[in-house]
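Dropping a structure here in structure tokens format, bear with me for questions.
Omission of a single protein chain aside, the complex is shown with its protein chains in their original locations.
Naming follows writing order (A, B and C), and every chain is counted from residue 1.
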Amino acid sequence: MLLIPCPWCGERDEPEFHHGGEAHIKRPLEPDQSTDEEWAEYIFMRTNPKGVFLERWVHQSGCRRWFNLARNTATNEIIGAYKMGEKPPISTIANKQKTATVSNKKPKGVK
Amino acid sequence: MVDAYLRQSPLAHLHLAARATTSNALPDAGVVLAEIPYLSQFVLRGNADNQAFTAGIKKALKLPLPISPCTSSVDKTGHSHILWMGPDEWLIVGPSDDQAHINSSISTAFRNQHFSLVNVSESRTLIRLSGTQAQNLLEKGCSIDLHPSAFSPGSVVNTHLSHAHITLHRLNSIQQPTYDLYVHRSFAEYLWSWLEDAAREYGLDNRSK
Amino acid sequence: MKKYSIFSLARNALNFHQDWEKAWRSPEPKKNYDAIIIGGGGHGLATAYYLAKEHGITNVAVIEKGWLGGGNTGRNTTIIRSNYLWDESARMYEKSLQLYEGLSQDLNYNIMLSQRGVLNLAHNLHDIRELKRRVNAIKLNGIDSEFLTPEQIKSIVPMINISPAIRYPVLGASIQRRGGVARHDAVAWGYARAADARGVDIIQQCEVTGIIRDGGRVTGVNTTRGVINAPKVAIVTAGHSSVLAAMADVRLPISSFPLQAMVTEPVKPILNSVVMSNAVHCYISQSDKGELVLGAGIDGYNSYTQRGSLHIVEEQLAAVCLLFPIFSRLRIMRKWGGIVDTCPDASPIVSKTHVDGLYINGGWGTGGFKGTPASGWTFAHTIARDEPHALNAPFNLDRFTSGSLIDEHGAAAVAH
Partner (left out) sequence: MAQTNRLALGGDIDRTKPVNFTFNGHHMQGYAGDTLASALIANGVRIVGRSFKYHRPRGIMAAGTEEANALVQLETGARTLANQQATRVELYEGLSATSINCWPSPDFDLMSINSWFHRLMPAGFYYKTFMWPVSGWKYYEHIIRRAAGLGKSPVEPDPDQYDHMHVHCDVLVVGGGASGISAALAAGRTGARVILVDESKDFGGQLLNEQYTINNKSASRWIEDALAELSTMEDVTVLKRTTAFGYYDHNYAGLLETRTDILTDGGDKTRQRLWHVRTKRCVLATGALERPLIFSDNDRPGVMLASAVRTYIQRYGVKPGNKAVIFTNNDDAYRTALALKEAAVKVAAIIDTRPVPDGELPTQAIAAGIEIIDNATITGVNGGRGVKSVEVMSLNAAADGVMGVARTILCDLVASSGGWNPVIHLHSHSGGKAKFDQARGIFIASETLQASECIGAANGDFLLGDCLNEGFRAGKEAASKAGFKKASRRKIPIAEHIVEHPLRLIWALPSTKSIGERGKHFLDLQHDVTAADVQLAAREGYASVEHTKRYTTLGMATDQGKTGNIPGMAVLAQALGVDNPGDVGTTTFRPPYTPVTLGAFAGRNVGVLTDPVRMTPMHHWHELAACKWEDVGQWKRPWYYPKQGESMQDAVNRECLAARNAVGILDASTLGKIDIQGPDAAEFLNRIYTNAWSKLAIGKCRYGLMLKEDGMIFDDGVTTRLGENHYLMTTTTSNAASVLGWLEEWLQTEWPDLKVYCNSVTEAWATLSICGPNARALLSEFTDDIDLTPDALPFMGMKEGTVGGIPARVFRISFTGECSFEINVPASYGLALWTQLMVAGEKYGITPYGTETMHVLRAEKGYIIVGQETDGTVMPQDLGMDWILSKKKDFIGRRSFTRPDSQRTERKKLVGLLPVNPNDILEEGGQVVAEKGDHRPIPMIGHVTSSYYSANLGRSFALAMISNGTERIGDRVYVPMDGKTITCEVTAPIFFDSEGTRLHG
């Protein structure tokens, strides 16, 4: 059971939260102008990385707030929480990423 | 046509008063439970960063709006509270006859402010829990750290007690810790049964108000 | 491949079993193959087997980063059934069940298919309506399926509590009598042995770290044991689908979640069928060794840790105690987790990709063990012919763009 740091309430047990999937997925501003592919990308396609993952959670049974979390999906290590609209804690992530066991590296094999 | 005495709290049909008097008095009961129905309760939503809003509330209710997470404020009588529910959400609690007062004093406090006040007095009932084993009892179903160093008097959290969602408020009592459990009325009977069941090993005294 | 039989056992016994040959070789990877299968789970191995058997393509490597069968194939609750709602699914899973029915003989490896019947319980009116919808659809698709009353359930599962007084009473169930369980490891090992016998190289302890492309075409893979070339590369890595697809810039609608299972201490036979319930989430069967095999719900967050949360297990075991109060004193002996790759419509992807020569098979989520044979069979066809078989054509990747999803959520919630 994860221990999740709500930016407001502090660390609470996972069952108080609900996972909201990948963070920073933007809804097309003009859905009508988007192609079927772009629309599918927005609704369905997900990065699902093994390594640092920027994800959304809502403190459902607590303060009812949505927030973002940077977590390593290979170890479940939590790197940090940040509020909606804030930037991910890039430097901490970069540090941790070095130690993260695996991540979705940019493919090396592309010729 | 419908008499006020027909009003029914969610635990009314359990006849707690009758049970309390018939159950052999438990002088050493580790847990004391009571329902305190019909409190005035309002959900207040607004922007905590807005001075005008926080000041306005303080003026209207003569109570500061608790801005720090998981805290509460209480008036001198000890009967009115504002509980922090979220960064833009509070639960205002007062005696049962306070509904109109709370409603009008806040509604008239602001003009052109974006806020909301919703009367939820009927949504939840209150179960008050005390006794030497109160903390242990809660720990059977609640994952919040209730150690006094982590959950001091006045603390308030929204959380689970077993399968029920509760707002848990530790009162500012100097003696034994006393906890107020706000529970949605549809869950009240479940929660009460759960508490009774979990309290068995400690001995239970249910006092009706 | 030397044939297994009671006679070969007796013969080898004389020599203290010194002379058995290896079930599969452990060859060094060659430089070039006609096709590379990434992932030595049941699906990958089955794909290789059918490539060799059905399509004569034997210059094939299965590349496995760990030990073959060690992914979800080695950690699932082994429920096999074909009672799916939509025609597309029913056809695919029925093909699979039919292949399963002859698999021990086909592979000359006893996979211990035990068609002891799979029950899906209904606990409310909505469940009943949905189950009946499924039962009817399945029957009209020519697949065996029945609806049972609580009393009929009791006659098949005497230990279940059908009291109407419990919190979520058992109101009915669907049963597929041809459904059941099989030895999961044997499925992987049997396919591996049979594929190896047809010339497939199974390369374990070799992790694919990159997919090499030339223009829009695949040419091979980078691995921890060097570059291996092939004009066709197939990803069959279940929990790791997204990780591998990302190596070729292919985006997938997949998320990977922990899914847990557990076994109790072994007891004398007491449960002869497979019982599943979605409303009070649990699924349970008893293995031939005697332990109860129990599956939990999925954890609600992406993770590759092969561990899940304790509270999920607690909820699930409370459900077991509701349905089987007699099991409360039995003890869990071991619990573990797998990584399930779930699609938004709870149906798999067995498909070509926009990269020429790159194929993807994944998204089987919580229910792909039963799909293993048909998955391999159709995927082999897709790879060999560079076009899908009619059975897997609907399970293409494009459906997320076109909207023609095969939504198995509505009726099934979790599909094991």
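The definition used in the following text is that a residue touches a chain if its C-beta (ideal position, glycine included) is under 8 Å from a C-beta of that chain, and two chains touch if they have at least 3 such contacts.
Just so it is clear, the model here is predicted, and its values are computed rather than measured.
Asks: In the complete complex, the chain left out here touches which of the visible ones?
Replies: A, B, C
Asks: Quick one: say which of C:320, C:384 or C:397 touches the chain that got left out.
Replies: C:320
Asks: Which listed residue, B:80, B:143 or B:158, touches the chain dropped from view?
Replies: Of these options, the touching residue for the absent chain is B:143.
Asks: Need a quick check: the contact residues on chain C for the chain that isn't drawn.
Replies: Contact residues on chain C toward the absent chain are 4-6, 8-10, 12-13, 16-18, 20-26, 66-70, 74, 87, 102, 104-105, 108-110, 112-115, 123-126, 128-137, 139-142, 159, 161, 166-168, 183, 185-186, 189-190, 204, 264-270, 280, 286-291, 305, 307, 309-310, 313-315, 317-318, 320-322, 325-336, 344, 399, 401-405, 407, 409-411.
Asks: Considering the whole complex rather than only what is displayed, give the residues of chain B touching the chain that is not shown.
Replies: Residues 1-3, 6-10, 13, 37-38, 43, 45, 88, 114-116, 118-124, 136, 139-145, 147, 150, 162-164, 184-187, 189-191, 193-194, 197-198, 200-201 of chain B touch the chain absent from view.
Asks: If the hidden chain were put back, which residues of chain A would touch it?
Replies: 1-3, 13, 18, 20, 27-28, 31-32, 34, 36, 39, 42-43, 56, 58, 60, 64-66, 75-78, 84-85
By our rule, only the chains that are shown with their structure count from here on.
Asks: Consider the two chain pairs A-C and A-B; indicate the one with the greater count of contacting C-beta pairs.
Replies: A-C
Asks: What is the distance, in whole Å, between the centres of chain B and chain C, each centre taken as the mean of its C-alpha atoms?
Replies: Centre separation, chain B to chain C: 49 Å.
Asks: Could you give the separation in Å between the centres of chain A and chain B, each centre being the mean of its C-alpha atoms?
Replies: 35
Asks: State, to the nearest whole Å, the distance from the C-alpha centre of chain A to the C-alpha centre of chain C.
Replies: The computed centroid separation for chain A versus chain C comes out at 28 Å.
Asks: Two-or-more-chain contact residues of chain C, please, as numbers and ranges.
Replies: none
Asks: Where in chain A do residues touch two or more of the other chains?
Replies: 13, 15
Asks: Report the residues of chain A in contact with chain B in the complex, numbered from low to high.
Replies: 8-10, 12-13, 15-16, 61-65
Asks: Where on chain B is chain A touching in the complex?
Replies: Those in contact with chain A are residues 69-70, 85-87, 89, 143-144, 157-160, 165.
Asks: Please output the residues of chain A touching chain C within their complex, sorted ascending.
Replies: These residues of chain A touch chain C: 1-2, 13-15, 18-19, 21, 36-37, 39-41, 43-50, 53, 55, 71, 73-76, 102, 104, 107-111.
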